[in-house]
Structures are given as C-alpha cells and as structure tokens.
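Before we start, here is the structure in question, set down as structure tokens.
One protein chain omitted, others in place.
Chain IDs A, B and C follow the sequence of writing; residue 1 opens each chain.
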Amino acid sequence: MPDVLFKVDLTKPMDEQETPGHNRWHPDIPAVTSVNPRDVFRVECKDWTDGQVQNNDDPSDIRDVNLNRVHVLSGPFWINGAEPGDLLVVDILDIGALPGAEWGFNGIFARENGGGFLTEHYPEAAKSIWDFYGIYTTSRHIPGVKFPGIIHPGLIGVAPSHEMLDKWNKREQALVSKDPHRVPTLANLPTPDSAVLGSLTGAEFERVAREGARTVPPRENGGNCDIKNLSKGSRIYFPVFIEGAKLSLGDIHFSQGDGEITFCGGIEMPGWVDLHVDIIKGGMAKYGIVNNPFFQPGPVEPHFSEYLVFEGISVDEMTGEQLYLDAHVAYRRACLNAIEYLKTIGYTGEQAYMLLGTAPVEGRIAGIVDVPNACCTIAIPTSIFDNDIRPKLDGRGVL
Amino acid sequence: MPDVLFKVDLTKPMDEQETPGHNRWHPDIPAVTSVNPRDVFRVECKDWTDGQVQNNDDPSDIRDVNLNRVHVLSGPFWINGAEPGDLLVVDILDIGALPGAEWGFNGIFARENGGGFLTEHYPEAAKSIWDFYGIYTTSRHIPGVKFPGIIHPGLIGVAPSHEMLDKWNKREQALVSKDPHRVPTLANLPTPDSAVLGSLTGAEFERVAREGARTVPPRENGGNCDIKNLSKGSRIYFPVFIEGAKLSLGDIHFSQGDGEITFCGGIEMPGWVDLHVDIIKGGMAKYGIVNNPFFQPGPVEPHFSEYLVFEGISVDEMTGEQLYLDAHVAYRRACLNAIEYLKTIGYTGEQAYMLLGTAPVEGRIAGIVDVPNACCTIAIPTSIFDNDIRPKLDGRGVL
Amino acid sequence: MPDVLFKVDLTKPMDEQETPGHNRWHPDIPAVTSVNPRDVFRVECKDWTDGQVQNNDDPSDIRDVNLNRVHVLSGPFWINGAEPGDLLVVDILDIGALPGAEWGFNGIFARENGGGFLTEHYPEAAKSIWDFYGIYTTSRHIPGVKFPGIIHPGLIGVAPSHEMLDKWNKREQALVSKDPHRVPTLANLPTPDSAVLGSLTGAEFERVAREGARTVPPRENGGNCDIKNLSKGSRIYFPVFIEGAKLSLGDIHFSQGDGEITFCGGIEMPGWVDLHVDIIKGGMAKYGIVNNPFFQPGPVEPHFSEYLVFEGISVDEMTGEQLYLDAHVAYRRACLNAIEYLKTIGYTGEQAYMLLGTAPVEGRIAGIVDVPNACCTIAIPTSIFDNDIRPKLDGRGVL
Partner (left out) sequence: MPDVLFKVDLTKPMDEQETPGHNRWHPDIPAVTSVNPRDVFRVECKDWTDGQVQNNDDPSDIRDVNLNRVHVLSGPFWINGAEPGDLLVVDILDIGALPGAEWGFNGIFARENGGGFLTEHYPEAAKSIWDFYGIYTTSRHIPGVKFPGIIHPGLIGVAPSHEMLDKWNKREQALVSKDPHRVPTLANLPTPDSAVLGSLTGAEFERVAREGARTVPPRENGGNCDIKNLSKGSRIYFPVFIEGAKLSLGDIHFSQGDGEITFCGGIEMPGWVDLHVDIIKGGMAKYGIVNNPFFQPGPVEPHFSEYLVFEGISVDEMTGEQLYLDAHVAYRRACLNAIEYLKTIGYTGEQAYMLLGTAPVEGRIAGIVDVPNACCTIAIPTSIFDNDIRPKLDGRGVL
C-alpha cells in the first residue's frame, strides 16, 4: 500500500483534521507536503459536503446543505520540480472506499439551495442512499437496479496563478451581476463563510478566503470537471500555472451519469485515491496546451453492449421557444424524455432523475450544427436493470 | 438482397429520378410506396447535397453549395397500419456504398454559406475526400489516419402532422426574427427554391413548397439527428404523428464525429440502407413517448480501447465572457483544445477540424450543473493514427 | 467496388466455372491471375461444398455430402514479388453475401461421413438453414435466437513448397496407418476423386491430383483454420514458401462458434471478399516466423457484455477415464455441459449443438497445466436469445 500522504478522520470536519485541506482555489494556500516525480502515494478524501449528509431516509440534510462548505479537498500537494509551462502527469492508479464507509448518497438539491439540471421540474429536495457491494452498488431508494461503479474523483486540479484567479473572479462576478438575485444563483462568488484554507490563519486566512475561487465549477485548472470516465487507470495531463503545481482532489463518486444532473451529484462518498505523478518539462508549449487538462481514460471501466438512447432537441419544453443550437436544453430534453420512459416501468420522476444522475449513463452531443436544433442523447445501459426494460414487440417474428 | 423500393441514379438530380424523393418535411408529400409491418426492403439514397460535390481537390463546390437543395431524401414510405399514437419500429439491418461510388466528402462550409461549429476560427471553405476500402477509409487530404466507418443515415424521420409543422414554422420564424440578417442564419425557413416534393406538381407543389419545413435541424419527428451511432443493427422507435407514418431517410455518412462539427458534415456519401419495420400499437402512451424517437444502437460499431480526451468549459474563447452552463461553448472549446494538440503533431487547423468532423470521436457532456461552467469533452481514439500521438514521458520509469 | 479478380456462377460446379479454382493444396496448381503489392481486389467464393446443400428442411444432403469435393477455393493468386522468406500481408477489407444468396447452412455430419466434435453423442445428420437480414441472422430451425455475424473466410492460405507438401502427406499417412479403418477417418489423404485443380489437365492433373493435400486441416500455410475472428478489417501475415506465394481462400462463414464443432461447420455460404495485399521482404526471419500465419483481428466484431460460461475437464464422459491435460476432451465436455443447459430452456440436443457451432461462442483454454485436468470453457453471449436464459434467483434480494 502506498504511503498515505493525506489522512482524514470521517468523524471530524475538514478544518479540524490533523492536517486540514481546503475548499477554495488560491495559489497561496500552503501545500500540505511535497512529492517527487514518479512518486506513488495515497490520498484520503472526505465526501464533497464534508459529512453533511447521513445514511438515512430523510432528505432534509440534502435540503439544508451548506454549499459554502463545498468541496472539501485533500491537498494541495507540491510537486517538486514542476514549473509554469510544464505538464503535470497524474496517474489515478486505484480508488476505493474507506473501511466502514462503504456507502454513498445522491440528492436532488432544492431549487432554493442550488437546484439541479431539472430544477424547474423537480424543485424539491430528495435523497437516495447507495450501498456498495464490492464493485457493485444498489439503493434501497431506487429498487430494481444494480450496477458496477466507475469510481472517480469528481474534482482534481492544480492551483491557479494569481492572474488566473483574478480573471476567474472578474468574469464570474460579471455573470452574477446580470441577475444577482436569481434562484438558483448564476455562480458562487468568493465568500469567507465556511472557508477552509489548510494551515492558513489570521490576516492571510482573511485575504485568501476573500479572494479564493469557489470550487463548484470546472475551470482552466481542471477542478470540478465531474468526468465520470476519469476512473482507475486514467492518466491526466495538467497544465502547470505556478511553481509546484499544487495538486488537490476530492469529491469522489462511486458512480455518476454524464452531466451529473442532480448536482448532488454522483454517488457521493469519502474514499482514497492512489496517485503517481510525473512531469513533462515545457509540455504546455510542446503539446499546444494553454488551458484545461486532457487525459487518457483507464482500461477497466465496464463496457455495456446494450443501451436505450433518448434524444432531445433545443426547444424549451416550458415555452416551446426555439433556441439556437443550445446543447444544454437539448440534453435537458433528452433527460426528460428518458425520465418519462422510466416512469412507465414504475419509477417516480424523482427516482428516475436520481437514476440518471448516478448510473453509468452516457450523455452525448450528437449534432451541434444543424441550425437551429442541437441534438443531444442520453444512453442508458439496459443490463443495470433486473428486468428487460426494452419495448416489447408482441407479435414479434424472426427479427 | 431485399427488394429495392427506392432506386437512385447518381447521374441525375433528385427531381429527375424515376421516382423522385423530397427535401422538405410536409405531411402532404405523397408516399412513394407502402410497406407492411415486418417487411424487409432496401432504400437507395443520394448524398445530402444531391451530387453537388466532386471527388477532386478543389473546395469551390463546398464553398458554393446550394443549401436550399438539401437534404434530398428517399421516401416517404407509407407503413400500412401505422396510426398516430403508435410507435414505428425501424431496424437498420445494413448500410453500404453504391457500386462505383466508394468515396465520400467532408467540407468546412464558408462562413457566408452556413458556416460550421468553428466558423469564427475557420471561416473559409475546405474539403477532404475520403476513399473507402471495405470497412476502412483514408483521405489523401488528411494523411496518417485510417479508421473503420460507423456508417449511418444522418437523417431518418417520419412526417409531421399539419399541427406539428405549423408549430415548427412558427417557432423557427420567431427565432430568425430576432436577428434576421445574421450570417450564418439562425434557422433555414421554408422556401420554394430548389424544393423537391416527390410527385407533387402544380398548385399543390406550390403550397407544400411554401409550407414545408427545411430538413436541416432534427425535430420531434427525428430527422437530421446526425447521431453517429445509429449504425448497422440499430433499432429505432419513432412516434407516429400521421396515418402511414411516412418514413424518409438520407444523408448517409460513412463516419462522423459527435457533433458533426464541420456541418458538411460527416463523410457524406450516397448509398443503400436495408430496413425492417414493425409497429407497436399505442406505443407512444404505453412508453411515455410524446416527441423524439429513441433507439438501441447496433452491436458492430468499433470499440476503441485508448483515447485522448480534451476538455472544454463555457467561457467564450474570443471575449473571455463567462457563460452560464453553456454546453455549446464548452464543446466548442474542447474541440479547439483538441485541434491545438493535433496541430503539434503536424496537421493544419483545417485538417484537424475536418478530422474531428469525420473520425469516430466522442463528444460528451461531462458536467452540466457546476455553475457557471458546463464541462464537455471530446475523445479521440488514438489507434486511428499511424503513429502514437500520446505525449511522451522521456525519462519514463516502470509506470 | 474493387475489380473482381475471381468470379463464380453459383449455378455451376467449381470445375465448370469460367476460371475454375481448386480443392487441393499443391504448389503446381497454376495461378488464376497475378496482383501487385498494395492492390485491392475482390474475390468471389462458392460455399465450401461446391453447392451440395440446399435451402430446405431435409438433412439428407448433409448426410450424403461428398467430402472429396471440399473445400472449393478461389485462387491461387500470384503476388508479384513475393519470395520464400517474405511475409505476405493480407488485409480482409470487407466480406459479404452474393446478391440472391443471402442464406447459409449448418449441418451435423453423420458419423459415417466425417462426423463432428460430438459424433458419439449425435451421430445422425442434421441441418439448419440461416437467413441473413443485413448484419443479423436467424434460423427457422433454431427459433428464439438472433445474432450479428462475424463473417470470415474459414479457409485462407498460401501454397506449400514441394518439400512441405511431401512432409504433410507423409505425416498424415502415418497417422491414418495407425487405424486405417476408423470411422470417422483420422485424416483425409490425397485422392484424385472429385479433385479440382484450376486449369490443369491431362497427366499434370493426374500427378497433382494424386499428390495434392486435402484442404480439410489447417497447416503451416494457414488453410482451413476456421478462426471465427478473422473477420472484416483483419490483417494477416503469411509466411511465403514458394515464389508468388499463391494465395487462395474460400469456406466463407457468416458466423461460427469457436471450434466449429459441428464440422459443417459455421454458417456456410458463398460470398465475396475484398482483399488488400502487401509484402514484408525477409519478414519471416525478421519476425521469427517459420510456420503458421499470425494476424491482427479487425475492429468491428461485436463485443458482448454478458455471457454464460460452461466449463469442462479432461475426463472422458463415456468411460470416466482420466486423461492427461487433454484440451480436446475438456472442450468437448464444456460443450456437452452447455448443451445440457440449453436443453432445459427448450432446445433439442441437436439444436443446441448446431447453435454452439454457429453462434459467436468463445472457446477458451483456461488451464492447461494443472495435471491431469485441462480446463476449457465455452462462453455463450446471452443477448443472442429472445429471452433471458440466465438462472433465476427467485427470492432475490438487492444483489
């Protein structure tokens, strides 16, 4: 077992851990330790909410979750020798649950508290608990499905430079300013409330808490990409923006559907991740990388052979308004179409919604140029269901 | 070989075929023939432009393409017994090229004539010709790549009802009215210019040509979904809106990347499709289908084991503006990131752009709730390249 | 469409074709034509029996098949520049059925006429006819299954040298001499009866017919390997034993299970194959190849995600005798175990036997060193069945 370079005690909040992590992006958050290229090490992580959600049937903890607390991350790790312009190579060697914590949660956030992709349709908070049985998971709240997890860190990234952080804060402020009272909010701006900033204290804590970008969105540094295929065996190439790179991670999902449509999110869990790091000196220029990591997915994710695929187009389902190549709306309509289908086999809308958020469903951009309609699809592997969910051709012949 | 119920002569335009097809959606376009549930039959198709593009190195035909001519479709086929509320089941049993026409084309449309997904970056027309060698294709215009096709009809759909057609025309007119002089246009409205409407003539032709929806976008009836995985062996379930369903298809692609980002489009080709049809009576209500087909993909598409995946987020690359969960922009940035990478291995931007439009690349919606950034990814199978395109870790150790 | 370098008329036997092929291996059978490295060309093939089996329900043609007539091959093709010591590179670009001949047959040979893998258990002749619907096939004789074909030439090979041919004849004669009257025979020795030898006539025909090796077994030259995964897109590397290599092929199967256990065999069919050839000069020494081709499988064969796998060990099922690491017996017992299971879901033994011979089942050597039992497995993809054939756990809980 690799050395554990970041330990967590699940009974304590992140700021009370022996070595606290952080929940904001800022170049001045001190590294917890340093590693060398080619080191292999283990990182333990809390769940993204810092333990706010319980293994029970009551969704009130989902409803009342403090979003200023998210995402509690493990790190930052200083990579010796990493300099701006390099590529930091990170191998996710393995991921798993912590002993005694073999369960996770999925929740639909209430419209008033963050909402989710379908918040206009499902505005109330809901929760499903998922138990892990080795590679499989099932939920007492969504019966009749079992699937293998494609376990992954929803969030992994490097620290921004001061200039980059400044750019983030400005552009997000500009967005919020367009509709500052919108519910849900257009973006989560920096706030000292509930900030955790590693070993920082005093005035430095105050400054960084005021400036530090929220971890909610993915950005140029990677971050909360929620890419469900960034699983065991993946190799990620991060652009390096500051000396030491300062790698952090968290928000482990046992499984997630593409889009993470319930916002909370995949099957959220604490856990551990084994990492291997390396550096490609000057790799950003060499490979044309200015922003955003890229990666090679790992080889052990399940490949399903049968899917039901639902389509959606960019016409608003509420107003009938024709939008212009809006892949967001097209994917929303694909999800809604899938949910209507799943309702005919016995699920409630909320169950179907959470199923699409947790199961290994694929969300694709099929067509993005056929004006004015984007076409997106959502593909549901049929073998995750106990029963055959495909339509029946009653008088079916040889075909 | 199944009976050929729709034949094409590649030397003639669609309106001069013995039995002409059509290039507008309208319930009153007469069926070319009728088929019974469980029939198996072959349909030949022209390429979507009706033969406007030549197998040569000159992109001027792409630049000057008459978009009012597209998409020339084969059909409509009347399905005996199909009634509104049913599901029409269509199996794509096989697809292939017509003898002597084993090549296809991809093109970047000029900004002035339709543009493409990256038209602000690549506003000039370009063309690549792809030769078919059995299951494989290569292009003299994009050396160093070979891949198996995931051949599919870019466009397959049923006729709308009059009410549905009326709704389409109204909502698209409303969109265009927001910026009627935009280049490229926000939507293509009905126009009699270059309309082909099967056997219609005279006043009825005039009326239908004036009302008929353009085939460019996908809509509730399916249509130009450009789903690259709707390949051999797929089973599609269409909602039926009018008696007889009136199935039409065309726009065959030898291969396409998710998004069909060059607009023209995949590897465009004429060809044949073998179909099997069936009906689920009352299937729309039974399975919760109001709009949009759904489908099961076929079993013989290639499954690649290694990919390079590029990410993009919803920040405008020109202005730096922060957009709100805009999957369109996020996918555009993922594509641009991939292109920059491909440029470092020797391709021009235009070649890389056309490669992403034609090769079996996967476009995914990774995260669509992490305000304000959508995260989209584009995954390129590495085995399509002659050489290993992955980054090199020079002093690499065991891992 | 590539040039057709070998045409067949399905209404005529191979020796009455305009350009006859051959059904023996001999270096002196004249080439039908020559091709250059990097040529692409089409080859049409008769079914392996030369049309002895009809599309009907009567297995008497299987019972009475003339095995001296098999396998009628198309070729030989002279590859310009190929010399002993080279590797001949053959790409199988595509394969298909001939128009009007979209069906195939599978048969259990009678014990008196060749038998099959389970001839002691199923000694009587039987036949199943399979109809092709694009990529799929079904059989009126084995209801309830549908599967995509992994179409392949059961037989493809180069000509032996005289020395190699001599070695073959000697070693096979020695085997037969151990039990010359065994039924079925231990090997099929050269016989002029029903020989077809291309354009040879007279004394040269007599000599070659007397010497020519039968095409039944695979040998150092490739030949009747019956490798079900040598399908579309495969690249084969053949050792070259004589000048011009003299490539021949035939015995096309729409589908076959590993082992081709009924002997006749897969789903046998006439058809066409598109080939591309190339040469690696001196490739045999360079890559350590003395005998036997090697290959890269193509990318478009179906990958099933769910299988039922049956095991067998090397204990004779009749006598209870313990054999020593006998993979033949172990695979036989795995097949018999699978058949017993399939009988419980409604198939006769003969149907199940033919199903294992035709469907894309995988036969594996699991363990070959655990004295004294070899362990072999046969894996049946469950999605080929209309119904779920897996055992039911009646009071099943979450798992």
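Points worth noting:
Just so it is clear, a contact is a pair of C-beta atoms (placed from the backbone, for glycine too) under 8 Å apart; a residue touches a chain by one contact, two chains touch by 3 or more.
From a predicted model like this one, the values you see are computed outputs, not experimental measurements.
The residue from B:Phe109, B:Phe205, B:Phe304 or B:Tyr331 that touches the chain not shown here is B:Phe304. Remark: the omitted chain is touched by one listed residue; of C:Met1, C:Leu98 or C:Ile368 this is C:Ile368.
Touch with the chain omitted from the figure is made, among C:Asp47, C:Glu102, C:Glu172 or C:Glu211, by C:Glu172. Even with one chain removed from view, subunit C keeps its contact list with that chain: residues 38, 40, 87, 89, 91, 116-117, 167, 171-172, 174-175, 184-188, 216-220, 222, 224-229, 237, 258-263, 265, 276, 278, 280, 283, 286-297, 299, 303, 305-313, 315, 320-328, 331, 333-334, 337, 340-341, 343-344, 362-377, 379, 390-394, 396-397, 399. Touch with the hidden chain on the side of subunit B covers residues 131, 133, 136, 138, 140, 146, 302-306, 383, 386, 388, 396, 398-399. Residues of subunit A in touch with the missing chain: 1, 40, 91-94, 99-100, 102, 133-136, 148, 232-233, 274, 276, 298-304.
Here is the rule we go by: only the chains that are shown with their structure count from here on.
Centre-to-centre spacing of subunit B and subunit C amounts to 39 Å, using the average Cα coordinate of each chain. Counting only residues that touch two or more partner chains, subunit C has 133, 136, 302-304, 383.
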